[in-house]
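Working notes, structure below.
Of the protein chains in this complex, one is absent; all others appear in place.
Take a look at chain A:
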Amino acid sequence: MTTLSTPPRQPAARPVKKTGATFRRTRPGAPDRTRKRGDTRFVLACLLPALVLFAVFMVYPTVNVFRMSLYTWSGFSPDMKFVGLDNFRHLLDDRQFVRAFQNTVALLVVVTVATMGMALFLAAIMTRQKLRGGNLLRFVLYIPNILSVVVIAAIFSAVYDQNNGLLNGSLRAVSLDTWQQVWLGDQKLVLYSVGMAMVWQSLGYYMVLYMSSMASIPEELYEASSLDGASAVRQFFSLTLPLIWQNLRTSLTFFVMSAVNLSFVLVRAMTGGGPDGSSEVLLSYMYKQAYTNSSYGYGMAIGVVIFAFSFLVSLLVSRATRREPLQF
């Protein structure tokens, strides 16, 4: 493999968080470069603090989500009643839950398609055309990714504000008054308004990510296919996409999972699930049941559904996108 591209400005380790590009390396069973045995005391001393913290604050609570989903419990009272799968049975009749589920799925589909599509498209044209100012652009594109959700929520409620918001204000300024909307108050619109904020938050990150993996594709391939008369669109679909497929695949899996969370924190800060539950998502409904309603058991049953749901979606995504890995 040749590296014609400029030396990576992004640290190689950074994209790992979401792409897991080097996943294979730590998978159990993979050959390890371990070289010594022994000194149990040293190993224990190094390992134990991390493992204890991990067990107490992650493993135990995770197990508890599953255990508590089988009980009814109003929180601080001592009486916990074992009810088996009753909580789950109630879920099926809970119209608010069904709605939250539908909202989550709708958001995931719309936001994933929009973010991934735009990120790939923009990354492709930017890499192929080698625009100037790439560094500055990368800096700007990354900014939403470092802002807190509270800040993003506040920014977008300023953008969406009915009277003096950036969006409606600008529409008025160019005399498109009829296009003005109550972006966060309209039951049909609010979900898309949240989705737009999500795309705004993650688009830049994925663009930068794909730009760096596209930059490593050897230039000769494009030259050769140009000589064969391949159009740019053709090159994108038969060259670029297949060659970054593995990266795309892992980032997609992680994107779906982070989108489940992002939708929750944004909804929690921006709309509180309103108006009238029309922007409620699974996690925000769980939070509401647990704290506002003090139905901890019921809330945890929702938690189990979320676990199962995101696991299934990741599995489906990874199955559906499986291809023979291509090398250049």
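FYI, a residue touches a chain if its C-beta (ideal position, glycine included) is under 8 Å from a C-beta of that chain, and two chains touch if they have at least 3 such contacts; residues count from 1.
Keep this in mind: contacts and distances are computed from a predicted model.
Going by its UniProt record, the hidden chain of the complex is named "Carbohydrate ABC transporter membrane protein 2, CUT1 family" among "Nickel transport system permease protein NikB", "histidine kinase", "Carbohydrate ABC transporter membrane protein 2, CUT1 family" or "Zinc-finger domain-containing protein".
Among A:183, A:264 or A:285, only A:264 touches the chain left out of the display. One of A:51, A:85 or A:312 touches the chain omitted from the figure, and that residue is A:51. Chain A meets the missing chain through residues 7-9, 11-14, 16-17, 20, 22, 25-29, 32-37, 39-40, 42-43, 45-47, 49-51, 53-54, 56-62, 64-65, 68, 75-76, 121-122, 124-126, 128-131, 137, 139-144, 146-151, 153-159, 163-166, 169-170, 173, 200, 203-204, 219, 222-223, 226, 229-236, 257, 260-261, 264-265, 268-269, 283, 286-287, 290-291, 296, 299-300, 303, 306-307, 310-311, 314.
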